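Note that one protein chain of the assembly has been removed; the remaining protein chains are unaltered in position.
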Amino acid sequence: MSILVNKNTRLLVQGITGRDGSFHAGKMKEYGTNVVGGVSPGKGGQNVDGIPVFNTVEEAVKTTGANTSIIFVPAPLAADAILEASEAGIELVVAISEGVPTLDMVKVMPYLKKNGTKLIGSNCPGLITPGEALVGILPGNIFMKGNVGLMSRSGTLTYEMVNQLTTNGLGQSTCVGIGGDPVAGLYYQELLQMFEDDPETDAIVLIGEIGGDAEERAAQYIKEHITKPVVAFIAGQSAPPGKRMGHAGAIISSGSGTAEEKIAAFESVGVPVAYRPVEIPELVKKMLKIN
Amino acid sequence: MSILVNKNTRLLVQGITGRDGSFHAGKMKEYGTNVVGGVSPGKGGQNVDGIPVFNTVEEAVKTTGANTSIIFVPAPLAADAILEASEAGIELVVAISEGVPTLDMVKVMPYLKKNGTKLIGSNCPGLITPGEALVGILPGNIFMKGNVGLMSRSGTLTYEMVNQLTTNGLGQSTCVGIGGDPVAGLYYQELLQMFEDDPETDAIVLIGEIGGDAEERAAQYIKEHITKPVVAFIAGQSAPPGKRMGHAGAIISSGSGTAEEKIAAFESVGVPVAYRPVEIPELVKKMLKIN
Amino acid sequence: MKIHEYQSKEIFSRYSIPVTREVVCYSADEVCAATKKLGLPVVVKAQVLTGGRGKAGGVKLARTLDAAREAANQILGMDIKGYTVEKVLVAQGVKFNSEFYVGLTIDRNTKSVILMASREGGVEIEEVAKDNPDAILKFPIDPDLGMTPFLARKIAFALFSDFSLVKQAADLFQKLYKIFLDTDASLVEINPLVLTEEGKLLALDGKMNFDDNALFRQKEINALLEPTEDEIKEIDAKEKGLTYIRLDGSIGCMVNGAGLAMATMDLIKLFGGSPANFLDIGGSSNPQKVIDAMNLLLSDKNVKVVMINIFGGITRCDDVARGLVTALKQMKIDIPIVVRLAGTNSKEGLEILKELNLPEVNTMSDAAKMAISLCS
Partner (left out) sequence: MKIHEYQSKEIFSRYSIPVTREVVCYSADEVCAATKKLGLPVVVKAQVLTGGRGKAGGVKLARTLDAAREAANQILGMDIKGYTVEKVLVAQGVKFNSEFYVGLTIDRNTKSVILMASREGGVEIEEVAKDNPDAILKFPIDPDLGMTPFLARKIAFALFSDFSLVKQAADLFQKLYKIFLDTDASLVEINPLVLTEEGKLLALDGKMNFDDNALFRQKEINALLEPTEDEIKEIDAKEKGLTYIRLDGSIGCMVNGAGLAMATMDLIKLFGGSPANFLDIGGSSNPQKVIDAMNLLLSDKNVKVVMINIFGGITRCDDVARGLVTALKQMKIDIPIVVRLAGTNSKEGLEILKELNLPEVNTMSDAAKMAISLCS
């Protein structure tokens, strides 16, 4: 098991002929992901690293049986690419593109819901089920197969955390970078439930950030629906109010969305919070009663 | 039983303070329909014929438990009234308003589908389950309770047909005027299936018109899904090509949608077609083996 | 509502859709001047609000100035399906490699706008639809999404393989959809859309129809209305709440409801008569409407008998009867009238009519037969 991506993932790379698209298509293939095709309008018939390129997602899906798609197209075109994937019957869309206008994402959401398409991102590093499939820009080599599920709003901070887990002998079932945009696809709640339902996941690491109230909602959800142990980390405890820290999510204003509030929310529902990344593996081991 | 409206119908009249709205609200109440409220923005708190008036459909539904709504508002406002009913949780909306712009209706449809709201019309005379509920502008006195289901794209032609049935001792389970607009709610197929599933309906009368291919599609649907006897009538056999006969539906052009084609479609699937209204009761009796 | 080819193409131009260079002309002299301006060859095309002008000889290619003048003389004043040609469009002659069809209209089944496209343009698309339906590609457009870039591209890839053409076509489809929405169209059509020798897509012809129900919010489109005499009558009627269409027969019909009106005409025909018109007096009744309807009906001098068929629903039979009595008192009517009343307040209506001494009929069939017998 695991969640969302695995050996049965048949991946399409939208924007495969671009700089990032071609680079990461190669990396994902190298990792062992079943990359079945790429899409780049006007480049149909070519191939990138042996991966066939199609003009439209529909054509690519028909030919390759792709069920998952990763999007590297420029931000102004990303929403359209997501819609194209959904319309063609792709089940999971992972949008890496950074800088997508928020109202584009707002417009996309009802259509995805109608079609039952799952979305991760935009502006996210993707996800990985170690040893099975890497669908994203994560550095595959730091991951290790195991029973810890991880979700995070941040990219490199995730790598840091995963590195801590792996070097401490804690492998991962699936790690998901959900991205930091104001309007994004799958979020803490949905992923918590998926990890809860996944027999291969025994503990969950949730990495949050200042801004918004997603962590507070996640804490509430954990209280009501999650039986597996969860440990959390919140980045941005030192951030000054009213400053945007790179992610749209990471903004504190008017006394809501602060690290203190989020930490309190988790602790009030029995979720231990790490103050330093290095504490994460310790907490997980404690929850799983591993020495 | 019966379909769509019955003793459990709790009806709201949108546009109840208008000329047509107030007149027909009274008529429907007089017939015995459970008219629980009306809506007219700015007139909340008043009453029409003892029927309480509300400012919004939401408020009306909360107060009265309405499950069905009939719309008499002017055509430019009709689509918005339909959306308002759907958003407030109304299950069946009957839009009488004539002259609604087609693109307004196009815009409305996905929302109704998402909400599971059933729509009849726009530009329709409504429907009746004799002895239980009249939701429309049909003249209640010509109907008689019985086992013939009837659906029609036309208003007064329906009355003519019903009159033929009633005076020949053939009562009706439910009669539905589906309206003649290019984009309308429930149509032949959906209603055929409802009548098929209704234990109180033993035969079905389908009254069609020239223009479009709805009758051809209905014939195909009957062939594949309907086991109860169906008889049909097509108006417009004498209409000259290229002329619009009042209903948007009733236009023939370029050799498709003619009465001949529609009649042939029905006859090819074993549905007898009446050439004069007076033949309808004869055909129904024959199908039901009544003398 | 329909508009002329040149008007459709003016709208296309406003949305930066490439069309032929062209000039509308009302005389042969204007055609010559336009030809000089555009350069030879030119195509002279009748501008009439009906189809089939090609078959009727309303489109001519001219390779010389004299030929242009001759074409103008032939086409101006020509009668095409009852429409007199009062203006022609003089368009630059364009060399092209292939012809395509693109049309947007409302699809009753998907309840959305649908784009139809075909590689077999330049011919009557209805014939293609009949003979080779697979040659017409159909793409319903999700009303919530509209014509997204990916959909426009998908359609374009289905027609073209060259990516430069795909881009041109996708852009065109998005613009056409925008035009459709912006103008409340019921049809937007380019046939043919040609691929010129220079590798450009260009609208050689253009056709637009509009949703009459939406004209109230389309002032600019409404201003383009050019009704024929018959249509003016129909429009006047509509303003009075009546739907009137003139036909060729001798039995004037006045009916409430379009379906019943058609069924009445059908019955007259079935029994060997010929209806003079379609006249629907519509839903809610009032006596003035009946008077207006009677006046309208009798303005057609071919009418030898009037048959009135009312099934009362909203329309109350007593109102109709009262209107009829008033109308007949005001007007000198010297032709026979047959009235059949049924439904709401029919008894009261028949009582009111007694003073007119009309023949007694009970059913539609009786009324139709009576009207036919009084006609001959």
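Here the chain labels run A, B and C in written order, and each chain numbers its own residues starting at 1.
Keep this in mind: a residue touches a chain if its C-beta (ideal position, glycine included) is under 8 Å from a C-beta of that chain, and two chains touch if they have at least 3 such contacts.
Since we're looking at a predicted model, the values are computed, not measured.
A.B. asks: Per the definition of touch given earlier, which of A:153, A:228 or A:262 contacts the omitted chain?
C.D. replies: Answer from the full complex: A:153 touches the omitted chain.
A.B. asks: Could I get the residues of chain A that touch the absent chain, sorted low to high?
C.D. replies: 19-20, 24, 75-76, 98-107, 109-110, 125, 137-139, 141-142, 152-160, 163, 180, 182-184, 207, 209-210, 212-214, 217, 233, 235-240, 242-248, 250, 254-256, 275-278
A.B. asks: May I ask you to list the residues on chain B that touch the chain which is not drawn?
C.D. replies: 41-42, 44, 55-59, 77, 80-81, 83-84, 87, 107, 110-111
Methods note: only the chains that are shown with their structure count from here on.
A.B. asks: What is the chain whose Cα centroid lies farthest from the Cα centroid of chain C?
C.D. replies: It is A.
A.B. asks: How big is the gap, in whole Å, between where the Cα atoms of chain B centre and where those of chain C centre?
C.D. replies: 27
A.B. asks: What is the distance in Å between the mean C-alpha positions of chain A and chain C?
C.D. replies: Taking the mean C-alpha position of each chain, the two centres sit 55 Å apart.
A.B. asks: In angstrom, rounded to a whole number, how far apart do the mean CA points of chain A and chain B lie?
C.D. replies: So the centre of chain A lies 50 Å away from the centre of chain B.
A.B. asks: Do you know which chain A residues sit against two or more other chains?
C.D. replies: 110
A.B. asks: In chain C, which residues are in touch with two or more of the other chains?
C.D. replies: Expected reply: 142, 144.
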